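Shown here: the complex without one of its protein chains, the others still in place.
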Amino acid sequence: MSARSLRDEIQEVAAQYPQSRSAMLPALRLAQEGHGGWLPPEAFREVGEALGLTPAYCKSVASFYDMFHLKPVGRHLVEVCTNVSCALVGAQQVLEGFQRELGVGAGETTEDGEVTLRTIECLGGCGWATIVAIDEHYRTHVSPDDVPGIVQELRRGS
Amino acid sequence: MAAELQKIVLAGADDRDLTRLAEYEAIGGYRALQKARALAPSAVIDELNASELRGRGGAFFATGRKWSFVPKPDQNPNPHYLVVNADESEPGSFKDNEIMARVPHRFLEGCLITAHAVESKSVFIYIRGEYTGPYEVLVAALEELHARPDLRGEVTIVLHRGAGAYICGEETALLESLEGKRGQPRTKPPFPAIQGLYASPTVVNNVETLATVPPIVELGGAEYAKLGVENSRGTRVVSISGHVANGGNYEIPNGMSLRGLIYDLGGGIPNGRELKAVIPGGSSTAILRGDEIDVGYDFDSLLGLNTAMGSAGVVAIDDRCCMVQLGIRVSEFYEHESCGKCTPCREGTRWMTQILRRLEAGEAIQGELDLLLDVCDRINGKCLCPLGETAAVAVASYVDKFRPEFQRHVDEGGCPFGDSSPLDHVMAPVAQHTHSPTATVPA
Partner (left out) sequence: MSAPGTVKLTIDGVPVEVPKGTGLVEAAMAGGIEIPVFCYEPRLGAPVGACRMCLCEIEGGPPKPQAACTLTAQDGMVVKTAATSAQAAEAQNATLEFILVNHPLDCPVCDKGGECPLQDLTFRYGPGSTRMTFQKRTFDKPIPISPLIALDRERCILCYRCTRFSEGVAEDGQLVAENRGSQTTIATFEDEPYRAPFSGNVIELCPVGALTSTKYRFEARPWEIQDVPTVCGMCPVGCNIHATTREGKVKRILSRNHHEVDRGWLCDKGRFAYSHVNAGDRLTDPLLRVRRHGFEEVSWDDALDAAERMLREAEGRIVTALSGSETVEQAYALAKLLRTGLGSHAAVMPEESSDALDSFRLPLSAIETADVVVVLGDVPVVERAPIVELWIKEARRNGARVLHELDENAVRQARSAILIWSGPDGQGGARVAALAQRLGAAGAFHLPETANGRGVADAWAAAADEEPANPDPIALLIVSGDEAAANPDVRALAERAERVIAISMFQGLAAGWADLVLPGTSYLERDGTYVNLEGRIQRLRRTTIPPAPDELAWISKLAERFGVDLSPHAAAVFAEVSEIAFGGMPFGEIGERAALPGATDAPASFETGPAPERPATGLRLIRYRPLFSGPAVERIPELQFQRPHAEVDLSMEDAASRGIASGDEVTVRSNGTSISLRARLARDLQPGVVRIPDEHAGELRSLVEVAR
């Protein structure tokens, strides 16, 4: 995505708010989508330029939130909830399943740059544990046995 | 009291697809809005006062009273805002998720009625960034609403997605975040009703609170107040999770017994295990022992046991589970989610985690068990917002209720559960915090 069109998109979103700074989170989200799932330094320059703020400010905000990635990530994002309710019914085993299948640890990306695996705090699906977010879409009642299938799907899908 | 559902917020959702405007209208949807608009704003507030509705977000503040704090337009010419707290992130709670996903129009109708009551033309729904499903449902619902000026009136509703920060559920942090800043709580006073979004009068309400408004207007406040018990009127959508057979959301009249919730609705503890402990209102609330569940699930009854309904997230924990490990996991969560603004929370939660890890490893000396309680005690009552305080209260309650188990970790120089506890060595995000600039991961 070229910086110009990103700029226009951001300013479009900003128009919804009484103060354009309110568009910061949506703007960073757009920039992240435009930069392959993470926010490189130029992304902050672009967002800052579009909202009339400094890149330092934009990064300061982005680094506060877990859904913004300040380092490169894989094409797919696998996030396993390991908070209490999921952990009680075996989230750790699900996580280990993904680690085995993908051959990476939590917080790492597969060599081929396809998948980033990480744990995440309560996703708000505790009653349907274990919750795994695949590219920000929830899978409920995930058990270790489901993991190979999910990974295959991802690999096939890409 | 036998466990029975009482559907008011989720009413009708089992038989029809209420995500569709037509379906919702077919069961009388948006009639409460017409009724409310026919009333003066103050009259709507009177209905809410009569209903005795208290906020469902956790702070349990009387909704009608909160609305009445908002200055009238002639007292403060600034635009008034309604900001919806749809950031549901409390571990154990997932009710707003289901409400938005299944009865979006009832929720939106509640927003429009509230906007009328507080004379606001501008509504912002701050929905947690991870809730992609409910977000997509709301986008569709808003499109339908957009095509219906007769319902929308002059009110604009903006969906604003969060980006992963539990603290943004705290209303002032939410407002900061909505203003495009780091989500750090503000000092109160001034309260949002006086100086909220863009320093203008602002009402912040929870999703369930707002979804309860149409039924209240429909039934009439007094009628609604007949449900539930003293101080906890009406129904509550309770999230049940953990070691239960049928986890999920259940809408019940306030005051139903906690045992009924877990055994009748939740289907009891699977695999013939014993119920060891219950987190009654989300991880921010003090824990109960398994033998303390013959209590009404309502504000006063739980207060009697020094705990709270919080955001109605009931987590059942069976006898395989190590309470020190629970402490670590919960403490790690608050350490990770602390905004870093005030000292006791930022430093205290990290210290708590460190001590708990040492206890679990069996390397702690007696003094450190007392130190843990002392640290909790020193966090409690000193923080800028309740996050740090609840972390301290929760962890302290584990020690308080399960002291012998903590003691064994010291005496036996290790975890009595070996690695049989489901919470053994759970990998928490804080241990691989992606943004962390530190060379060392928290020890």
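Letters A and B mark the chains as written, and numbering starts fresh at 1 in each.
Keep in mind that, in the parts below, contacts are C-beta pairs under 8 Å (C-beta built on N, C-alpha and C of every residue); 3 or more make two chains touch, one makes a residue touch a chain.
Keep in mind the model is a prediction, meaning the values are calculated, not measured.
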Touching residue (missing chain; options B:L275, B:C342, B:V395 or B:V426): B:C342
Given B:Q34, B:T187 or B:Q407, the one touching the chain that is not displayed: B:T187
Just checking the interface: what residues of chain B touch the absent partner chain? 165, 182, 187, 335-344, 346-351, 354, 358, 371, 378-379, 381-384, 433, 435-440, 442-443
Touch list for chain A against the chain that is not drawn: 41, 44, 53-57, 59-60, 63-65
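The criterion applied here is as follows: only the chains that are shown with their structure count from here on.
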Residues of chain A that touch chain B when the two form their complex: 16-19, 21-26, 28-29, 51, 60-61, 63-71, 82-85, 87-92, 95, 106-107, 118-129, 133, 136-138
In the complex, chain B residues that touch chain A: 79, 88-94, 96-97, 122, 128-133, 158, 160-166, 177-183, 198, 239-243, 247-249, 279, 283, 313, 315, 317, 321, 326, 329-330, 333, 336-337, 339, 422-429, 432, 434-435
